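What you see is the complex with one protein chain gone and the rest in place.
Order of writing sets the labels: A, B and C. Residues in every chain begin at 1.
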Amino acid sequence: MLSELLRTTRAHSLALAAPLSDEDAQLQSMPDASPAKWHLAHTTWFFETLVLTPFLSGYRVFDERWARLFNSYYESLGPRHARPQRGLLSRPSLAEVKAYRAHVDAALADLLPVAPPEAEALIELGCHHEQQHQELLLTDILHAFSCNPLLPAYRDATAAPVLPPPQAWLAHGGGIIEVGHAGAGFAFDNEGPRHAVLLAPFEISNRLVTCGEYADFIDAGGYREPLLWLSDGWALVQAQGWQRPLYWLDDGRVFGLHGAQPLDPQAPVTQLSFYEACAYAEWAGARLPTEFEWEAACALQGFAQVDDQGWQWTRSSYAPYPGFKPAAGAVGEYNGKFMVGQQVLRGGSLATPSGHARPSYRNFFPPAARWQFSGLRLAR
Amino acid sequence: MLSELLRTTRAHSLALAAPLSDEDAQLQSMPDASPAKWHLAHTTWFFETLVLTPFLSGYRVFDERWARLFNSYYESLGPRHARPQRGLLSRPSLAEVKAYRAHVDAALADLLPVAPPEAEALIELGCHHEQQHQELLLTDILHAFSCNPLLPAYRDATAAPVLPPPQAWLAHGGGIIEVGHAGAGFAFDNEGPRHAVLLAPFEISNRLVTCGEYADFIDAGGYREPLLWLSDGWALVQAQGWQRPLYWLDDGRVFGLHGAQPLDPQAPVTQLSFYEACAYAEWAGARLPTEFEWEAACALQGFAQVDDQGWQWTRSSYAPYPGFKPAAGAVGEYNGKFMVGQQVLRGGSLATPSGHARPSYRNFFPPAARWQFSGLRLAR
Amino acid sequence: MLSELLRTTRAHSLALAAPLSDEDAQLQSMPDASPAKWHLAHTTWFFETLVLTPFLSGYRVFDERWARLFNSYYESLGPRHARPQRGLLSRPSLAEVKAYRAHVDAALADLLPVAPPEAEALIELGCHHEQQHQELLLTDILHAFSCNPLLPAYRDATAAPVLPPPQAWLAHGGGIIEVGHAGAGFAFDNEGPRHAVLLAPFEISNRLVTCGEYADFIDAGGYREPLLWLSDGWALVQAQGWQRPLYWLDDGRVFGLHGAQPLDPQAPVTQLSFYEACAYAEWAGARLPTEFEWEAACALQGFAQVDDQGWQWTRSSYAPYPGFKPAAGAVGEYNGKFMVGQQVLRGGSLATPSGHARPSYRNFFPPAARWQFSGLRLAR
Partner (left out) sequence: MLSELLRTTRAHSLALAAPLSDEDAQLQSMPDASPAKWHLAHTTWFFETLVLTPFLSGYRVFDERWARLFNSYYESLGPRHARPQRGLLSRPSLAEVKAYRAHVDAALADLLPVAPPEAEALIELGCHHEQQHQELLLTDILHAFSCNPLLPAYRDATAAPVLPPPQAWLAHGGGIIEVGHAGAGFAFDNEGPRHAVLLAPFEISNRLVTCGEYADFIDAGGYREPLLWLSDGWALVQAQGWQRPLYWLDDGRVFGLHGAQPLDPQAPVTQLSFYEACAYAEWAGARLPTEFEWEAACALQGFAQVDDQGWQWTRSSYAPYPGFKPAAGAVGEYNGKFMVGQQVLRGGSLATPSGHARPSYRNFFPPAARWQFSGLRLAR
């Protein structure tokens, strides 16, 4: 089962990169994004460094010089190539990175039958880590393509969009609720320890805010009314001239993985910053749910568009749960050191790999981030 | 009683400014700080605009042109002079600003006997608002003086420092706790609504971390070990070359309101950023309390150095309480629009006006802020 | 005669500062400008450091700690307070700086009767140096006042403006011309060595471009037509939204030493950057003169508005004359190290102290500088 997870995860990354040319896979359009080639290599480095080197006897590192290229942020694992310069790594080539993947995959296949439990846990972590990068691979290439006046499409549109249900408020009675990961399945360290929180009664929307609803907010002057905005958000509206979501074009179309398409008023609005989500909620006479309200609402009948449309900004900042302790060693840097200055998003998006998200899953981004599939669900 | 609060508050601002020359009162050493003269004028503008103009019949605005100079951030009250340029307002002079204060004080004295309850509430708010600026006046002039190689002293040292109690852990049993402001006294809107939270059992230190303890952290290499730091904090350590608290000098002395003085190992360490507070706690095998743990701990026997030494960073980000609604009108901008990207500090400092702080009081600053009297109290 | 120069120069600085309050004298509105108080102190430090300390036996430095405050840029004379932070020096006070001036003036009076020729030369240099700062004192306070929405006037308008002569082209036959300082009078090192240059015949305007003429350029769309501009200039027009000269207000008035006044179409346009001067000249079908054409034109009959209205941008970059060698010692840093990236201005302005300018005088500023009394005279 672990071998199946590993196999499908590794294969899925290559499948996601398949539509990309060598040149596409090289693109880095901003410091926060990374090239597709880098995602393919970094996830492989993760297995090599944390699993193969310590656990596979006789393992030969593919190229000693690459560690500094493909370490993302692990201070405990040595120096790193500067993040904003990942797009300058034309060497190694995409073909060499694919050879690296094959080398590591073969070694993992050798290790799997004899892997101790600790190695198995790290392989499982490596798979979930790679799934996270699969989503970033898509959001990052989408941002890069959005910077090209030719507006290339990552893939052709396939199926007709699914209609959302009519909007409805779902009521939750509050009370003491257990939150955080439970059970035997995999979870990231930031999803625990499971603990109890006390919630006041609340209502939450059954679905996400749509593009049509968001267009009404724009038409009503939402981007011109400072009193709707958090102070930092309004400063960005003015400094950067925000007038609509990041990928809404001047001509009324919306840019996405299928290229520029007519705005679909029924589709969930995504690529919103936390500030835009809050301003919309204020305008709509509602608010964002907290992350615990969101998690509690998962149990409500009719709670739709949970994790396959867009991540949902919550009013909760990203902080450690009571009793949270980072793991020992390099893996301890995984989540804990980012626990300030970011907001939690819950759910999942159309770019999230199947099976990756959970009700206890905590995604997080700075409030100004606009290039993710991030939308909102109202509460009140 | 309101008249007494008003009288003493207004007098205290002038007393704080008394040691400052006209030139001192002009200083603005960074965009986040304001000149003492500006604090004196802005707090006066607050009364003029929110109290006198709407409620005192026949009130004559002192100078129509000053509204744009002394409006801080109220979008609903018209255009504002750019914040980073407050230090360029040599006109009006300090003498003119004092005349402005006298003019407004006289009008407030006229209004008080006939003020309707709504005006009384705004006068009370204006007094507490002015007290906030009294603390900022001190932290801001201290920062400005720290930029002068002559290192001027704001005032002479007066009394011997009080010795802290020996460190001890106070245990709290957790449970459902009511937090937020209760009772009839004044509180800011962000202290409510009062509501219940569920706490796990915890321990909290009876006193603040001292300069001597913090010096041990430095000596142990605390500023050189990335694994102790939140990621954003470590980036600042490197980019800005942090090696010690902001006002600790190369020569072992510490700069403060009394000028440069020998480091007092028993004194609480202050002028820390949230990042430094977290790194220290990590190094000490402890953590910061949440704001609700802090508030619950106020009831514990032996909980010392509550609000007269230094503000205490908490692990809580600044967010609205359940059910929080900003007030209608300009006053609604008072707190709500800052509720993202900041951390809550609890307690009070040696620069906090007497009577200003409360157990439910929520101070807040961005995690990188280092120029406040901000220290830490450990929890575990 | 040197004593008379010294006396009048020192007195003139105080006279220029007389209209300023302590607060005004503290203002620094941008890194390129300095507070009036700083100008008063720096020019005094120059005498103290370069004249009194080496040449007056038994001279007592006024305050040892001030050297780092009032050294401008002399690497060979020790560390300096950061230039952008000059406005943060509320201490020493203006009164203390005036006492410093009196202390140094008295010592200079002691030295003068016994000064060796080398000291006399440095005193003369110190006077001309102080005259340069007298002009900067005015341009810097004007910039600071321009940042105050109250638009204070430095002084009242006194006399009626003088009408310029009708525009006429003056012809020069070119040929081999001697340029650079000649004779026994004082000159800065950058005005020599005197040398011959070869000029082609040219024509030059008898007077400066007027505000009325410049208004025509604006009305004709001059700030919207990229082909009129140097590439770097056009980048600034777009990045900073330039639409008119720096001190031309939205309401049609022009800000100056007398406050905001109606635009005088006959007055020379000033506060122009080199880029604006070039764009105007291009639009007018003319060009800027070189610095040597300008110097040669001084001998032409009818060459008006030479040095009492506005500095005149030339097409010459600031470079050493053939054979130029900086003086030995600290004085060698006076001019030579700035000889790149700046354009030469010739003439003088209404803010230039009487007797300071000469035909060989080379003023220089970066091409983007807009806060000087800098205009243009056409050539073709």
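Assume a residue touches a chain if its C-beta (ideal position, glycine included) is under 8 Å from a C-beta of that chain, and two chains touch if they have at least 3 such contacts.
Here the structure is a predicted model, which is why all the values come from computation and not from measurement.
S.K.: From the touch rule at the top of the page, work out which displayed chains the omitted chain touches.
M.R.: In the entire complex, chains touched by the missing one are A, C.
S.K.: Specify the residue from the set C:S76, C:Q167, C:Q243 or C:Q266 that touches the hidden chain.
M.R.: Going through C:S76, C:Q167, C:Q243 or C:Q266 one by one, C:S76 is the residue touching the chain not shown.
S.K.: So one chain is hidden, and I want to know which residue out of A:A11, A:A106, A:C147 or A:A182 touches that hidden chain in the complete assembly.
M.R.: The single option touching the absent chain is A:C147.
S.K.: Just one of A:S21, A:S76, A:Q243 or A:Q266 touches the chain that is missing; which is it?
M.R.: The one listed residue touching the chain not shown is A:S21.
S.K.: If the missing chain were put back, which residues of chain C would it touch?
M.R.: On the chain C side, contact with the omitted chain comes from 73, 75-76, 176, 195-198, 200, 226-227, 229-234, 274-275, 278, 315-317, 319-320, 322-323, 332-333, 337-341, 343, 367.
S.K.: Using the document's contact rule, name the residues of chain A that touch the chain not shown here.
M.R.: 21-27, 29, 37, 65, 68-69, 81, 85, 87-94, 144, 147-150, 152
Everything below uses one rule, namely that only the chains that are shown with their structure count from here on.
S.K.: Chain contact graph: line, ring, star, complete or other?
M.R.: Graph shape here is a line: each chain touches the next, no loop.
S.K.: Between copies chain A and chain B, are the contact residues mostly the same numbers or mostly different, with half as the line?
M.R.: same
S.K.: I'd like to verify one number: the distance from the centre of chain A to the centre of chain C, where each centre is the average of its C-alpha atoms, in whole angstrom.
M.R.: 57
S.K.: I'd like the Å distance between the centres of chain B and chain C, where a centre is the mean of that chain's Cα atoms.
M.R.: Result: the chain centres lie 44 Å from each other.
S.K.: Residues of chain A that contact two or more other chains, please.
M.R.: Nothing qualifies.
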